[in-house]
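Just one protein chain is left out here, and the rest sit where they should.
Order of writing sets the chain letters: A and B. Residues in each chain are counted from 1.
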Amino acid sequence: MPTFVQLLEFIGTFAFAISGIRLASAKQFDWFGAYVVGLATAIGGGTLRDLLLDVTPFWMTNPIYLICSALALFWVILFGKNLIHLHNTFFIFDSIGLALFTVVGVGKTITLGYPFWVAIIMGSITGAAGGVIRDIFINEIPLIFRKEIYAVACVIGGIVYWCCTLLNLDLVLVQCISGSSVFLIRILAVKFQICLPRLKGE
Amino acid sequence: MPTFVQLLEFIGTFAFAISGIRLASAKQFDWFGAYVVGLATAIGGGTLRDLLLDVTPFWMTNPIYLICSALALFWVILFGKNLIHLHNTFFIFDSIGLALFTVVGVGKTITLGYPFWVAIIMGSITGAAGGVIRDIFINEIPLIFRKEIYAVACVIGGIVYWCCTLLNLDLVLVQCISGSSVFLIRILAVKFQICLPRLKGE
Partner (left out) sequence: MPTFVQLLEFIGTFAFAISGIRLASAKQFDWFGAYVVGLATAIGGGTLRDLLLDVTPFWMTNPIYLICSALALFWVILFGKNLIHLHNTFFIFDSIGLALFTVVGVGKTITLGYPFWVAIIMGSITGAAGGVIRDIFINEIPLIFRKEIYAVACVIGGIVYWCCTLLNLDLVLVQCISGSSVFLIRILAVKFQICLPRLKGE
């Protein structure tokens, strides 16, 4: 039986892969290309984190992430035209993934003995870098650099993690509070279209 | 005297570098830029594989790959206008490179003790990721995500490698069969314009 966290991880991976595959389909990618973009969206952030931390990339120890991305591909092939109705569901799933990946990234970095400012960056990379790789693959300017608050939710979630740890809270509680803050900030940012200020071009 | 495999590796590196340099020249890159794109095409896949496997990138132990890419640059500078007539020759060379890089990638990963599903991915990365990096450098959507079967030939070659190993065949024979299958699939895919189905955009 999968644990609750594994279930969340599965949902998050699935939602991230779906976002990659949908954007790839808009660019007329073939099935293989869409799978690679979906997979890169789902595991790209964690892979970059693990390369920087010099540990074996997490997906190389368990094929579940590849299988999960393949399921996402079959889903889009079968139900592609109806996905638009599930827009809100996928947005919720995507936000769950963002929250969970951030918490996992922060926790893993702390466990390896790095200071908290590194862990906050690694949490943000885990959550947000996959989307950047996705946008580079489909040859677009990364969405998260211009649209509603996304990676900043990860940064704040990492800071919340830090503060809760300073308060000596229980680890599970720390992770719940941190993850919930990422989730809520992301949901609220999209609902109220909260963006960061833009730089004015010269 | 170089061995037969070293000769194939030289041919493959040269052909991969040529493909990068030609696409760079179409974008008005200067000599240095074209060299970097050619080099990245030739060694990019193996470098990504070695980073993921946490071993020293293969080209850092022997300068032959850099020299081979430099020869490819001189070739294009000298004979650029006549390359179009050699289109079929380079296609054959490129397919040899794809087959050999895949086999090398699978073999190296198995030697390091990883399971076969990781080895198949690493073989595909070794063969196909260089072309993705090339297309990112020249700011185009990666060709292998939309055109004839390419990386899928690597995946199938990796599966063939696995099956042959299960049959306890001799290693050299395994590698010949696996490499030949990559080569043949690629050749047949282009000859008969076999593509994977495309996803329909929303």
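Following the convention adopted for this analysis, a contact is a pair of C-beta atoms (placed from the backbone, for glycine too) under 8 Å apart; a residue touches a chain by one contact, two chains touch by 3 or more.
Worth saying up front: this structure is predicted, and the values here are computed from it rather than measured.
Of the candidate positions B:I92, B:I138 or B:C176, contact with the hidden chain is made by B:I138. Contact with the omitted chain, checked across A:Q6, A:T111 or A:N139, is made by A:N139.
Set against the missing chain, the residues A:L51, A:I64, A:I177 or A:V190 yield one that touches it, A:L51.
With the whole complex as reference, residues 21-22, 24-34, 36-37, 47, 51, 54, 56-57, 60, 63, 66, 76-77, 80-81, 83-84, 136-139 of chain B touch the missing chain. One chain of the complex is left out; on chain A, the residues touching it are 51-52, 54, 114, 117-118, 121, 132, 136, 139-142, 144-146, 149, 151-152, 195-202.
Criterion: only the chains that are shown with their structure count from here on.
Matching CA atoms, the turn from chain A to chain B amounts to 120°, rounded to the nearest 5.
Centroid to centroid, with C-alpha atoms defining each point, chain A and chain B lie 30 Å apart.
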